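Sending over a structure as structure tokens; questions will come in a sec.
Only one protein chain is missing from this complex, and each of the others stays in its spot.
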Amino acid sequence: MERKLVIPGEEVAAGKVKLGDGVYREGEKVYASVLGLLDTSRGLVRVIPLTGRYFPKVGDFVIGFVKGTVYETAWEVDINSPYLAILNAGDYYRDVDPFRTPLQRVMSPGTTVYAYVREVAPTRRIYITMRQRGCRVIRGGRLIQISPAKVPRVIGRKRSMISMIVKETGCKLLVGQNGRVWIGGRNAKTADLVERAIRKIEAEAHTSGLTDRIKEMIVKERERV
Amino acid sequence: MKHEIIVDVKRDHILNLLNSGKRIDGRAFDEYREVSVEVGINQRAEGSALVKLGRTQVMVGVKLSVGEPFPDMPDSGVLTTNAELIPLASPSFERGPPDEDTVELARVVDRAIRESRCIDLEKLCISEGELVWIVFIDLHPLDYDGNLFDACTLGAIAALKNAVFPKLEDGRVDYKTKTEEKLPIVDTPVEVTFAKIGGHILVDPCLEEEEVLDARLTVGYNEKGEIVAMQKGGSGTFTQEEILDIVRRGREKAEFLRKHLPGDADGKN
Partner (left out) sequence: MKAGEPEEFIIDGKRLDGRRVDELRPLKIEAGVLKRADGSAYLEWGGNRVLAACYGPREIHPRHEANPQRAVLRTYYSMAPFSVYERKRPGPDRRSMEISKVTRQALESVVFTHLYPMTAIDVYIEILQAQAGTRCAGITAASVALADAGIPMKDLVPACAAGKVGGHIVLDLFDIEDNYGEADLPVAIVPRTGEVSLLQMDGNLTQEEFEQAFKLAIKGCMQVYEKQKEALRRRYGGSQE
């Protein structure tokens, strides 16, 4: 489907339409508020952003970096968003008693976690938890950063892209909605291949038939690996 | 400069790669990123250069003015090197007066320029004890992706070689009229920076490498390959053998960098 590139201020609809993200109404007309692709396919008018930072939503999985502790009972975690996230001791994946074990000893600054956004408070305080399926401390492997706007393509519809990459390469893959991607695997060459595949998805995110092309690439290059 | 937390996974990944002989961006240990030097890119400066080292971009401007010489060097021009780490160039650069990183950068670049005597400062004397040319080198990083020392020194010497005198009338500078006369540049010092990460020595650290390095060593060389400036940085240490090895190997890298300077024919404004 052809999607039009729109620029902030550009008129995208008029009259009675439902508004999604990336648009605003003034009088009878609807205009784009962000740079992106116009989408009217879901019964509403929205602009899919092509650039921009990550804003946490409840239900997102993110990859975070522990920055330090606050009040000795929680960690402060950088989740690549405008807001630092709070991970309370009680949200660590197993029981810890911060009054017996200093939290810095459990997770020191620079530790990487795969966590779940459990609350976005009206004050914009973000609470994350590791008490969700799949959440854990990440060690080893490699991290790459992609544009958060491109994450949906790396995940794919119903996780189709991730599943395909994992199946074809045997690598482990964690994709944070915040644009951080972790690749774990036994050998570096396969991880290199996965990294290249993800870079390709990022570069060609706007094109169709992407899953098939990426699969083709992996199968072809896998033989050389 | 704000210092970001070092992420264990990123550091371990860089280390693992180095242990298997690889760098995060695929380069060999002794390989520079792509180098480009453009000169004469600024019409207000008497000399200018834009240096790209991978995605690091630095603009350097040379401005000339006139003033009194220092009392102890009455027949010598004056050289001033200044750096600004503007917050436009990196999320880790902050506004405000120059911090120690900024001052160190300016001084280390200045050292190579000054100690190589690449500017014939005596030729900058207009009237002994009264009036001399003052050379300002302004180092202006635009996009910080690691290794500002080498990029700024290369930019400084490129901009100096590109510089021409403005017209001087009755002791005043007419900046709008440039002469054909070039600044007297007699050597082309360059600096070469090595980083030490987990016992591995590599040239031209990119930002990700800079963030995790244990120590770095910058060595300035003149055209003859003599050493004119050095600066060790980082909280880690080098062995004596490592230092000797770096100083030997750096010379060849200096030659490589120097080849990117525009020849005198293209160095014109």
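Every chain is named by a letter (A and B) in the order it is written, and numbering of its residues begins at 1.
Operating definition for what follows: contacts are C-beta pairs under 8 Å (C-beta built on N, C-alpha and C of every residue); 3 or more make two chains touch, one makes a residue touch a chain.
These numbers come from a predicted model, not from an experiment.
**Student:** Touching the hidden chain in the complete assembly: which of B:Asp8, B:Asp110, B:Asp145 or B:Glu210 does that?
**Tutor:** B:Asp145
**Student:** Identify the residue among A:Ile128, A:Ala149, A:Val175 or A:Ile218 that touches the chain left out of the display.
**Tutor:** A:Ala149
**Student:** Given the contact definition stated above, which residue among A:Thr101, A:Ser160, A:Asn187 or A:Thr207 touches the chain not shown here?
**Tutor:** If we include the chain that is not displayed, A:Thr207 is the one touching it.
**Student:** What residues on chain A make contact with the chain left out of this view?
**Tutor:** 1-5, 7-9, 22, 24, 31, 33-37, 49-53, 55, 82-84, 123-124, 149, 206-208
**Student:** For the chain that got dropped from the picture, name the residues of chain B it touches.
**Tutor:** Touch with the absent chain occurs at residues 42-45, 48, 55, 57, 59, 61-63, 65, 82, 84, 86-91, 95, 97, 136, 138, 140, 142-145, 173, 175-176.
Going forward, only the chains that are shown with their structure count from here on.
**Student:** Contact residues on chain A for chain B in the complex?
**Tutor:** That would be residues 65-67, 78, 109-112, 138-143, 182, 188 of chain A.
**Student:** Could you list, by residue number, the parts of chain B that touch chain A in their complex?
**Tutor:** Residue positions touching the partner: 5-13, 16-17, 20, 22.
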